[in-house]
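What follows is a short report on a single structure.
Of the protein chains in this complex, one is absent; all others appear in place.
By written order: A and B. Residues from 1 in each chain.
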Amino acid sequence: MKYSIYSLVRNAFSYHENWPRAWRSPEPKSEYDVVIIGGGGHGLATAYYLAKNHGITNVAVLEKGYIGGGNTGRNTTIVRSNYYLDPNAHFYEHSLKLWEGLSADLNYNVMYSPRGVLNLAHSYADLDAYSRRGNAMRLNGIDAEFLTREEVARMVPLLDCSPHARYPIIGGLLQRRGGTARHDAVAWGYARGADARGVDIIQQCEVTGLRRNGNRIEGIDTTRGYVRAKKIGLAVSGHSGHVAGMAGVRLPIETHVLQALVSEPVKPILDTVVTSGAVHFYVSQSDKGELVLGGDLDMYNSYGQRSNLPPVEHAVQSLLALFPCFSRLRMLRTWGGVMDMSMDGSPIIGKTPLDNFYIDCGWCYGGFKATPASGWCFAHTIAHDQPHALNAAYTLDRYGLGRTIDERGGGPYPWVH
Amino acid sequence: MSAQRHRLADGGLIDRSRPYSFTFNSRALHGYAGDTLASALLANGVSVVGRSFKYHRRRGVFGAGSEEPNALVQLETGARTEPNMRATQVELYDRLTAASQNCWPSVEFDVNALTDVFSRFLPAGFYYKTFMWPRSWWMRYEQYIRDAGGMGISPRTPDPDHYAHRHAHCDVLVAGGGPAGLSAALAAARAGARVILATEDFAWGGSLLAERAAIDSRPALEWVRDTVAELAAHPDVTLLLRSSVFGYFDHNLIAIAQAVHPHSAHAPRQRLWKVRARQAVLATGAIERPLVFADNDLPGVMLASAARAYLNRYAVKPGERAAVFTNNDSAYATALDLHRAGVAVSAVMDPRAQVTGELPARARAAGIEVLAAHAVVRATGGRRVTGVQVAAMENGAIRGQPRELACDLLCVSGGWSPAVHLFSQSKGRLRYDERIAAFVPDVSVQAERSAGAARGSFALADCLAEGAQAGSAAAEAAGLRRAAVSVPGTTRISEAPLLPLWDIESGATRTAKRFVDLQNDVTARDIALAAREGYYSVEHLKRYTALGMGTDQGKTSNINGLAILAALIDAQIPEVGTTTFRPPYTPVTLGAIAGSEVGAHFDPVRETPMHEWHAQAGARFMNAGLWRRPMFYARPGESDLDATSREALAVRRGVGIVDVSTLGKIDVQGRDAALFLERVYVNRWRNLAMGKVRYGLMLREDGMIFDDGTTTRLGEQHFFMTTSTATAERAMSTLEYWLQVHWPELDVRLTSVTDQWAAVALAGPESRAVLSALTSADVSNAALPYMGYCEASVRGIPARIFRISFSGELAYEINVPADYGLALWDALLEAGRPCGITPYGTEAMTVLRIEKGHFTGMEMDGRTTPGDVGLGGLVAADKDCIGKRSLDRPALRAPVRRQLVGLVPNDRSTIIPRGAQLVTDPQRALPNPIIGHVTSTCHSPSLGHPIALALLERGRERYGETLFAMSPLTNSAVGVEATHHVFYDPKGERLRV
Partner (left out) sequence: MMLLPCPYCGPRDVTEFTYGGDDGTVRPGDPQAVSDARWVSYVYIRDNPRGPHDELWQHSAGCRRWIRVRRDTLTHQVLSSAPAAQPVQP
């Protein structure tokens, strides 16, 4: 049933008892053309585009828990394409363009809200870095504006723009088309769209083994039986090494915890997504009214998916350094997700040394905004056994060749990313 | 006092000798010390306290503690206002002022209540199905959604209060101040343990404060008082009231948010305790569950235990005529207490066919009607409940027609859920206990144990016994002696089992709402809708319907919600499971989380020994990491650019001094010191002669430049290394890493001496003259040539003199022990006065180094190799070093790499914009291929035109070529010529005079 104001009104008169399932819960078949391991945003988007762009519908998405339960359900919902290096700029911009039309495409309101992403500059080093990035963005056809301190103060009046701050704000880089989207809706929207096109979404189905035969994977052992597949795509950020290891593939990835928190909901007080270069920190206000904040990694390998105080303290200290008026609001919930930290801070979407095994991983902090483009490109890569132009640079072998894509220039030390 | 018409004439724990006045929604009301805002409102007969989140329905006080979903108020105004305060937890104080939230123009008449009228169009998740068209209208729709969202209002001015953190260790941390917690703390204290006991309440006693229990044949509160007194007398026991144990983290780190009371301007308002406890006892009690039936959200419907608290603790009648609806025995105590207080009890509705427990027997004996096998189908009323529709119930289904009973208070109880939040946060595993229809702690993972209602033992006798056992066992596990445990006596009341009753549906209630989550307006129909559409994992349910996502974190809704879901999808409750419990247990003020690291204390400030002089001299400072560094010393009427140019010219033509104390300094000593240097630097070091300085380049293991600096041989086994300011800390850790982890066999010792030495660069053609005036050492070119080193006394100060130059002029870098830094600075200024010695800052230093093509972190952006900056030849071919092998990778040897070049604007006057990107054709359609980027830019006063450094593809092959430096951010495109990167004195002749 199409979602619209008409169907909403119509169903209201039958007490909403006739809405259909958003997606089926089929039993896994014994074989598929393509199996996507991982029912997060990326895996579901990939299945959707395999069906939509490539007509490949004999596809299953295997999810060990409930769909969108990993990082898709735990991020801070920021969407942007303000990257410096060319491969990233083009990739994320394609993603942003897909975001702009995604609700209509999926017929599911993902609530993409281009309320602007503002990077605050606190030093001349920041200004320099932002100028480089903003100019490169513009030359790549992506929107970017430089704001003076006065313009920043006008845009976000509650910011402490005084010269007495520990790290005074001296300007900012703004991407107006950046903003937020409703993370759960993205997983659900892609799931519904993929399901409608014939994709089987199998939840509560954990992969326990990958059976290799020579340079191919023949099939997948799962908690719901053995499934054969002609092609297999892995999209399980946080656990990429864990699952890829089942096929003997080792990755340039460390798994780290990234925490986030929300405040209690308050009436609208912050219209823009604000990030700071002085400390790795970002804040926005959700449609529900909660302030959503995130900061740095916990800085050690962990699959813990849980909270610990130090990063939460730092994130809140950063918030109050920028917005001293929020001190009396209360923290309502904290949580953690597990990140695939790659050795250059950029993702890996492409082939592995195995013939029919493809991987989408290494997303570091940036996976949510990439969801549409990652699905688009991963689907292309699997369908054609070749990367799309947009993910051609994101190869697994780039490290050996020296073609790393390192936005922050930190090298193979994830705690610097 | 004016009418507190619902206040009982006597009783309660309030202090009637201290009356307070307060204001609610601009009405003047009255209460007493010991009241909460909720109890005082009830005493004054206020039923409608707020409006619900989505439908803006009238809501009143529902609970008596942190589980409260409804009675949220905006407390105070102005800078000290706080939104979303639970009235049940606000201690009343004199002249308190509070107001309802989320309503306009008033809580009595809220325009937004129209959403309730149109609620059929606004089921759970309705916004996912609509607002998609027209696409351009989404932001407009969203603004409406955002305005409707949120609850209270945030302050808009800085918080006038301050907060602090406290770190503590203890043997046993006890969370919960009720019978189990007090018993546990007592047992542990008597065993000699260091104990911290915390309760979120403002009085000790927990559930005993609301009950009329007896312990050791006297009122339970006397036992509480005596226990607290004994604990307070123990020197190793810390008692924390108003302290919410909100987070259980790794390795028994437990966090507590303490409200400091009474609050004074000097004390922090709240304190965050970070406690490392050897053992923890979780005596956090249990939370009563509501029942789900039509219009169960009317003001006047409240938890049965809350009604008991208002009667017994606060001496308030929550109504005049009550009905009780319960599936378990505990609520009969409420019926009895109501009766005793003179409130008429219409009846007790109990779905159980047989009602056999002791409390129901006492209720019957007191003349209270008990309607077994009956349920409330609907609450009726407008502003407040005025009656209930009750009907017979058999096998969980309604039979027959409902009849009406009058009441203005309906006390509900669906059973009790142990507060297992902290246990779950500790990663303990829960199990579902059918007997009490609740989740209880099962398998512990960290060093904790639960006691009392928190583990499903609701009888007072069991709470006392388990608490004592747990406290004693915890003390023993923490290493103390085993002590005998004494448990006070109490009468055990026999209790019949409850009948799980999760939802009461009937045909008549198809249109009425049965609320599960009162705060977020999630109804049983919403849960059915979610299940129908396939959102039937408990996490999907929560996210789709917003169940349990309000400020009460689902304390009174989560279990009912998942039980209703389980029934809908034909699953057992344990299969459905709970959503993940996450910190904080109750919301914690952001200021408390931040503590004192706010404002100027957000990060430490590092200042050099000459900082005061710079400040007095009018320097404008910049932040270089944590350091404060002077940018320039502008004279009156001078622009920033003028000051910078003046300072730079002074260095080129005369002499200047700059404070370079911030550079990293590392002392390297040992037999293998030179070998160590050769492993970490790209070039050779064993052949560096005594008293000589050499430039060094360090790589990361992936071949990218990590840092550069100069290293000097001070002795046979003694070197002195410098690093850049920004990299100092990381360089030190990295060197220690290599040495300790990979090369422990080397005899090398590293010491960071950045803060131990003050450093000044004395630069310019007159610098030797100035230095000679201050030292008797021979600093002629012969005695101290370029890249030489000597130790000398400078104006009596023991100094290290390095003849190195960042500026490109004759220069000396003078290091003295840090305490002498200012003395050296003053001495240089004095000796240099005849030459017009000029202090200069980082801006002039930058101009000078750009003119000389010296790269810094602006060029070394973590993606550049030695070859990129023209130093490929510095990498010794015949030895390994960190990162060298990585340079062999194809992309690091590709000729198309961006190489360091200089840029000069074609018009010789336009400043090349900061961060500009280089292209060949400025008119080309986007995307315009970028072939390089500007890294550093300035106006060169010595050359008389702007210059810049850049990294450009095939840069070294393109000298003389015209390119365009594009800066769309500043609307500029500057034609430039690529040149060699050293603009000034390319042969370095001025260095060597």
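The rule is short, and it goes like this: contacts are C-beta pairs under 8 Å (C-beta built on N, C-alpha and C of every residue); 3 or more make two chains touch, one makes a residue touch a chain.
All values derive from a computational prediction rather than experimental measurement.
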| item | value |
| --- | --- |
| Listed residues A:11, A:109, A:259 or A:302, member touching the removed chain | A:302 |
| Hidden partner chain, touching residue among B:16, B:383, B:885 or B:992 | B:885 |
| Touch criterion as defined above, residue of B:218, B:510, B:742 or B:893 at the omitted chain | B:742 |
| Residue of B:702, B:766 or B:813 in touch with the missing chain, whole complex considered | B:702 |
| Touching residues (missing chain, whole complex) on chain B | 249-251, 253, 274, 276, 427, 445, 701-702, 733, 736-737, 740-742, 744, 880, 884-886, 888-889 |
| Hidden partner chain, residues of chain A it touches | 239, 241-242, 250-255, 299-304, 308-310, 343, 399-400, 412-415 |
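Keep in mind that, in the parts below, only the chains that are shown with their structure count from here on.
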| item | value |
| --- | --- |
| Chain A and chain B: spacing of chain centres that average the CA atoms, whole Å | 22 |
| Chain A-touching residues of chain B, taken from the complex the two chains share | 80-84, 120-121, 123, 126-133, 135, 138-139, 142, 145-147, 149-159, 161, 163, 247, 249-250, 253, 255, 274, 425, 427, 510-511, 525, 529, 532-535, 537, 539-540, 543-544, 546, 551, 553, 580, 582-584, 587-591, 593-595, 597-603, 605, 622-624, 700-704, 706, 857-858, 861-863, 886, 889-892, 913-917, 919, 926-928, 930, 933-934, 966-970 |
| Chain A - residues contacting chain B, complex | 3-5, 7-9, 12-13, 15-17, 19-25, 65-69, 73, 86, 90, 101, 103-104, 107-109, 111-114, 122-125, 127-136, 138-141, 144-146, 158, 160, 164, 166-167, 173, 182, 184-185, 188-189, 203, 263-269, 285-289, 306-309, 312-313, 316-321, 324-335, 400-404, 406, 408-412 |
